[in-house]
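Complex shown without one protein chain; remaining protein chains in place.
Let's turn to chain A:
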Amino acid sequence: MNVVATAHTLLAPEAEWSHDGAFHIIEQLSKPIHRNLEPVGPHYLAHARRKRHHRTFSEDDRIVAAQQAKNVEDADSGEISEPEDPLLLSRDPKDWKNQDHYAVLGLSKYRWKATDEQIKKAHRKKVLKHHPDKKAAAGGIDDDNFFKCIQKAMEILTDPIKRRQYDSVDEFADVEPPSRKAKGNIYKLWNPVFDSEGRFSKKKPVPRFGDDKSTKPNVEEFYNFWYNFDSWRTFEYLDEDVPDDNENRDQKRHVERKNKAARAKRKTEDTARLRKIVDDALAMDVRLQKFRKEERLQKDAKKIAREAEEKRLAEEAKKKAEEDAKRKEEEEAAAKASKADAKKAKEAAKNAAKKNKRVLRKGAEDANYFHPDGAAPPDVINNVLADVELLITKLDNEELDVVAKKLAGLKVADDVKGVLVDSIHSTIGKGSAKESDYKILLQ
């Protein structure tokens, strides 16, 4: 809270204080006016915070102070919270090659994952704690060994090349691969192994081992990646110290050669080691078996489907053939029946025609051959019969039937003759006969 110190002097009471208590109200404040505050600036935001959460000034001060204290604590915790191993504190700085640089800075749970920012922060904190001046001031012995360790660790971890060299041989970050006989969840066993090995990959991102839900392409990609692993791992860190120039030159060259050979050897070993890990993983990978089984099942399913399809097709063909045969049979039977019917009808028609012809002839005969009276002379009979015969030949069965029906019941000679003459005219009209062909009926 801000207290303004003024140089002003307060009043002395002019008259005797005549009120009860030490506080006396005279009037209320004037009415306020409502205005719009500009929603801008840190003080407004504090005001908005108080108003939104219905806090008073003192409450808000307290809450904000608590928040800040917590933030500071949070920032302080973290990297430095690792307990320092007394063995580590008494390390000899000359033996820096075997020193765990991450542990020295208190970053052993981050290791290769530690960011530059984290390293910087951790270093600062460690320096503040272990600076020789501080120790001397605290009355301790003048021991800057651990401080030297810290500086060495910082030197290595802040130089990208040196850090890589150290990370390459940082066996604390390695995760031991499970043995082939290991039981349990293979994903739990293998994922950390490949996550840790993946740190050496030049290619990013590194595919993960995955879990039982991984698809076949994922798993295939994983193994392809690891069988073609491109590693930046180097082994310079384990080099033997090369003697100075001014000593024996041959000796120096010899050591250098030896180092180079050792590096190459280690690299080969490392590649082989990785290869073996991937082989082991492949051998243990139940997913591959699963995929194979699935594939087989799929194949089988396909086969079964195909066979079922074939069977179905065969059955269908058979059924069709049967149906065809049946239909053919029925058709033949129908044809035969219709043939018989036709024959019968033909015969019936023939009989009817015969009967009709008889009716026509009988009609002429009944009409006394259209001779007025007495027995008709033979030549007239002859001519009339010839004409009727001619008419019969000119008429087809149906017309014959019609004419026969008209004649049926007619007794008067003229009527009969009229019917016959009509039908003769109709045949002439159709052009099947000529007037001149008829000898008597048209006279």
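Note that a contact is a pair of C-beta atoms (placed from the backbone, for glycine too) under 8 Å apart; a residue touches a chain by one contact, two chains touch by 3 or more; residues count from 1.
Methods note: contacts and distances are computed from a predicted model.
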Quiz prompt | Protein name (UniProt record) of the chain left out of view, among "S-formylglutathione hydrolase", "Heat shock protein", "Rab3 GTPase-activating protein catalytic subunit" or "Transcription factor Pcc1" | solution = "Heat shock protein"
Practice problem: Based on the whole complex, identify which of A:His43, A:Lys202 or A:Lys411 touches the chain you can't see. | Solution: A:His43
Quiz item: Which chain A residues touch the hidden chain?
Solution: 1-14, 17, 19, 21-45, 47-52, 56-57, 74-75, 77-79, 110, 115, 117-118
